[in-house]
Structure formats: structure tokens, C-alpha cells
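I have a structure I would like to understand better, so I am pasting it below and will then ask my questions one at a time.
The complex is shown incomplete by one protein chain, all other protein chains being positioned as in the whole.
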Amino acid sequence: MLTIHCPNCGITAEETEFHAGGEAHLKRFGPGSSDAEFESYLFMRDNPKGVHFERWRHNNGCGKWFHVARDTTTLEVFGSYSAQTTEPPQDILDVITDRHPDWTQGRNA
Amino acid sequence: MKKYSVFAVAREAMRHHTGWTRAWRDAAPKKKYDVIIIGAGGHGLATAYYLGKNFGITNVAILEKGWLGGGNTGRNTTIIRSNYLQDPSAAIYEKSRSLYETMSQDLNYNVMFSPRGVIMLAQTEHEVRGYKRTAHANNLQGVSTEFIGPEKVKQLVPIINIDGPRYPVLGGLWQARGGTARHDAVAWGYARACSDMGMDVIQKCEVTGIRQSGGKVTGVSTNKGDIDCDKLGMVVAGHSGHLADMAGFRLPIESVSLQALVSEPIKPCMDVVVMANTVHGYMSQSDKGEMVIGGGTDGYNNYTQRGSFHHIEETVRALIETFPMVSRLKMLRQWGGIVDVTGDRSPILSKTPVEGVFVNCGWGTGGFKAIPGSGWAMAELMAKGRSPLTDAFGLNRFVEGRFIDESVAAGVAH
Partner (left out) sequence: MSTRLATGGRLLKKSQAVEFTFNGKTMRGYAGDTLASALLANDQMLVGRSFKYHRPRGIVAAGPEEPNALVNLGDEASFEPNQRVTTTELFEGLTATSQNHWPSLEFDVGAINKHLSRFLPAGFYYKMFMYPRSFWKHVYEPIIRQSAGLGKAPKTKDGDTYEHFYAFCDVLVIGGGVAGLEAALSAGRSGARVILIEQTAEWGGRTPVDGGIIDEADAQSFVDRAVAELSAMENVTLRTRTMGAGVYDHGYVLGYERVTDHQPGVAGPRHRLWRIRAGHIITATGAIERPLSFAGNDIPGVMLAAAMRDYVVNFGVSVGDRTVVVTNNDDAYLTAIALKHAGLDVPAILDARVLPQDSELMAQAKALGIRVLMGHAVSSVKGGKRVTGVVVCSQAGEGAVLEEIACDAVAMSGGWSPVVHLWSHCGGKLVWDEAHACFNPDPNNPPIGADGAGFVTAAGAASGMFQLDDVLNDAHAAADGVTRSLGFKTPKDAKAPKGARRDDAPMMPVWLMPQGASAKLREKAWLDYQNDVKVSDVRLAAQEGFVSVEHAKRYTTLGMATDQGKLSNINGLATLANAVNAPIPSVGTTTFRPPYHPISMAAIGGEARGAVFQPVRRTPLHDWHDANGAEWEPVGHWRRPYAYRRANETTHDAVMREVSNTREKMGLLDASTLGKIIVKGPDAGKFLDMMYTNMMSTLKPGKCRYGLMCSENGFLIDDGVVARIEEDTWLCHTTTGGAERIHGHMEEWLQTEWWDWNVYVANVTEQYAQVAVVGPNARKCLERLGGMDVSKETLGFMDWADGELGGFKVRVYRISFSGELSYEIAVDASHGRAFWDALLVAGHDLGVMPYGTESLHILRAEKGFIMIGDETDGTIIPQDLGLSWAISKKKDDYLGKRAQERSHMTDPNRWKLVGLETVDGSTLPDGAYAVGEGTNENGQRNVIGRVTSSYHSPNLGKGIAMGLVLNGPDRMGETLSFPGTDGKTYEARITDPVFYDKEGEKPNV
């Protein structure tokens, strides 16, 4: 039973208020992309044992999407941040490296 | 290997059972094998078993990071059915179900396959239509199922409430030859049979790298040293993405936690397996008398083998609605398992970009019932390069847009 912080309405609430939406920072590939690019965009997902950047929606609250950095092996949360970004912000990365100095960003499925 | 029988047990009883030998040998890895299977769960062991039995390939090692059968094989709700809608699914699950029927005799190990019958309840018009469609499809797939009315449901499951105020039971898809089996015994039986064929089941052997040369696999690195092989099968539910990463390719997989629970044991009161998909709950009674109850998955990636309690609440609530007597039972134990979920919720049995590496994963919430069929098909794929049972389950389907979607008939994958 997680608690999640919604950066849009500024509250921390029960997991039941939220909906998990899978990997964050996907880059969309549309018409004109190759088969491999399109397959990767739709189906290939980071599935790390460890730090995962993911999308959540506060669907029983403000209805807004946001991103969360979370550890899939301990379920600890490093922070929430705006969905309107293409990469995790530095303050979130700092929290992660502060707690896990050997962590490096990148695909670690 | 000493044959198991009532006579053997009686003979051993006379000498305080001092004569029983190990069910499977405690093997150390050899330098090289024809085939290495990573993962000594049901699927991995079954793959090895059929490699030996059907293709005479016995120079095989099965490597297990922990203890064999310790993943989802040992933590599922043991339902066996094959009433799937799509042809490729029905084919492999029905193959599997039919192999379960003779497994105890084939392995000389009682896996207690109990063909007690499985009902999937229809509680909306949409489900009624979906299950009627499935019944039509099954009829042509050689899978014996039947759409039955609410009275027949009540007759098969006297403890059910078919007139619930919220979702009355409108009927159900009945597979009389579905059932349950003793999950641990499936792994132990296969391990014993593999060992008996000369294969090495190596526990506490964690793979740390996949070695390859010129795009072809040459072996694995493990905590017990490097081991060479010609062919490699990855059969590691919950950790497939991790291994694929070692081999340098990606899989369309996410890992989530699936929860289950059991009640305290009571005297027999339900002789069939019931799945209620509208309200998200399914239940059967084990031979020990526990009500074995399956729940849902969390929506988020999770490797902890535990999940969020509200799913348990939802499941229990659904079952109290469906079976009012559940209200006065007690929950004895709850747990979770890590399941691999693919882009279309159907499994992957496939060649991979690395020559000689094969992958079997993504069974999601439905892996146990598929163990023998999956092993049979995977062995054929690895031995011959293709199997009619695995053709449709290849990785290429995600490029082509050719999915095997079982959710379409209001069904669920488990």
C-alpha cells in the first residue's frame, strides 16, 4: 500500500487515489518511423530491479498526470515531479544518488 | 531411481524409511552441456524433461538461482483449464491440460491432478456473449466446454449465490475436465524425472552473464563458474527482462505482483473451481480444505512478492458476494508472486536475436496450467527450430501487430 505525492495538488495520499501508468519519458514514434522504432516505443519497457521512472495519474483527485521515481525492489519513493518534462529533474536524481551512490541513470532492465 | 508405489512405501515403513534416496541428484555443473535451461521452475524443468523424453537430448543442465519450484510454480492458485478463445492459446493450453491428465503416471510422481471442473461465471450480458463465443471456438478447437445456465451453475456449486443484488449469475462457461493439481509436486516430479535421465538440476546457481561469440551463444557465467552450451533456454518468470538484458536484447515485458490468499481449512464444500471475472475473484478448495483464492495485480512494476492490500479487500468482497459462506471463514495467509506481463498479455515462446538463445516468458497470471504444454512446445522449438504450438507466440508478433489477445471474450488470462 503505497503513499504517493501528487505534485499538482500538493498532497500525499493513499495509492487507491492514483492509477499507475507505466514507464515515463516515452518518446512517441508516429508515421514515418521504422518498424523497430515503433515496436520499441509501444512495447519495450524499462523493467528494472531498482529505480523506475513512471507515470501516475491522480485519477480520484485532481485528475492530473505526474511522474514518480520509485524503487521496484523496496518500493521506496525518491520523489514526484511534473509530467511535462522529457527527463527526470536534477533534484530527483540527486535524491536517488544520495541514497544509492552506485546507481547510474540509463536503461537497466 | 526407485519407483514410487504403495508397495515401496510399505517396504520402507518396515525400516523406518531409511532407504529412500534423494528425489533428484545434487549435481555440480559440468564444463559443457548441449542445452542449458535457466530457471528450474515448472516451465524450465518441463522443457528439459521433454527435450529428453521427446528428442533424446539429455546432456542438459537446469540452473536455478534459488530453490527449484520456488518462483511462481510454488505460489499460484493451481488452476488448470484450456477454455481459451484464440486458436494458438487453446492449442497450447489444451496440450498442457491433456498432459496433466497422465502426468502422475508419466513421472511416477503423484501431482494430484484433480479434474474437478472449472466454471467461469458470466455476470453481465457482455460476458454471456463472450463465453458463448468461446464455447463455439472451443468446440472447433477440440476443447470440450459448454455454456451453462444459472441453475446448472447452482447445481455444481451449491454454496454459490446466483441471485446477488449487484451482479446476478447469468450463466457460465463450464470445462468439466479442467481442475487443479499440487503445484510443488509438478516441479519436484519433473526434477526427479530429469535427474533420472541424467540431467543436472543445479540449485543456488545464479547466472551472471550470457556468453556469446559472433552473435551465437556459447555459454553462461554463473556464481559456480562458466558453463558452456550450444543452446540456451531462458525460462525465468519475473526475471526475464533482466536476463534478456544480459544477452543484449529487450523484451516487451513488465513485472508486477499478483496476489493470492487461502482461508483456514474446512471440510469439503466446493468441488469445482469457480472464476468470477466481473467482480475479480476466483476460488477453489484444496485437498487440505483451504479455500484457495486468487486476486488481482497491482498496476505498478514490483519485484517484492507482495502487493497492496486493497486488492485483497476487493477480492474477498467479491467472493463474499458470490459465496456468502466465505464471510465466516478466516484468511490464513496471503502472498504475492512476480508475474511477467507482455504487450498483449499472452506468453512469448520464441527464438531471440542471439542465435541459440530461446526465451519462454510472459505467462502473466496463467503460467501454472501451461507448464507441461509449454515445456513440450519449448522443447520442440529448441530441438527442431520451430513448433506449431509456438509459431504464433514469437517475438516478431509485436513488430507485425499480430497479437493474441485473450481479454476479448471478457476472459482473463489466469
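Per-chain residue numbering starts at 1, and chain names A and B are given in the order in which the chains are listed.
One rule holds for everything that comes next: a residue touches a chain if its C-beta (ideal position, glycine included) is under 8 Å from a C-beta of that chain, and two chains touch if they have at least 3 such contacts.
The structure presented is a predicted model; accordingly, all values stated were derived computationally and were not measured.
*Asks:* Touch as defined at the start, partner being the missing chain; which of B:Ile37, B:Ala137 or B:Ile202 qualifies?
*Replies:* The one listed residue touching the chain not shown is B:Ala137.
*Asks:* For chain A, which residues reach the chain that was dropped from this view?
*Replies:* Chain A touches the chain not shown through residues 1-3, 14, 19, 21, 28-33, 35, 38, 42, 55, 57, 59, 63-65, 71, 74-78, 83-84, 99.
*Asks:* Hey, which chain B residues sit against the chain that's not shown?
*Replies:* 4-6, 8-10, 13, 16-18, 20-24, 26, 66-70, 74, 87-88, 90-91, 95, 101-102, 104-105, 108-110, 112-116, 123-126, 129-130, 132-137, 139-142, 146-147, 159, 164-167, 182, 184-185, 188-189, 203, 263-269, 278-279, 285, 287-289, 304-306, 308-309, 312-313, 316-317, 319-321, 324-335, 388-389, 397, 399-403, 405, 407-409
Keep in mind that, in the parts below, only the chains that are shown with their structure count from here on.
*Asks:* Where the centres are mean C-alpha positions, what is the separation of chain A from chain B, in Å?
*Replies:* 30
*Asks:* Show me the residue ranges of chain B that touch chain A in the complex, using the header's touch definition.
*Replies:* Chain B residues touching chain A: 241-242, 244-245, 250-255, 298-304, 308-310, 342-343, 398-399.
*Asks:* Across the complex, what residues on chain A touch chain B?
*Replies:* Listed in rising order, the residues of chain A that touch chain B are 1-2, 15-16, 19-22, 35-36, 39-40, 42-45, 47-49, 52, 54, 70, 72-75, 107-109.
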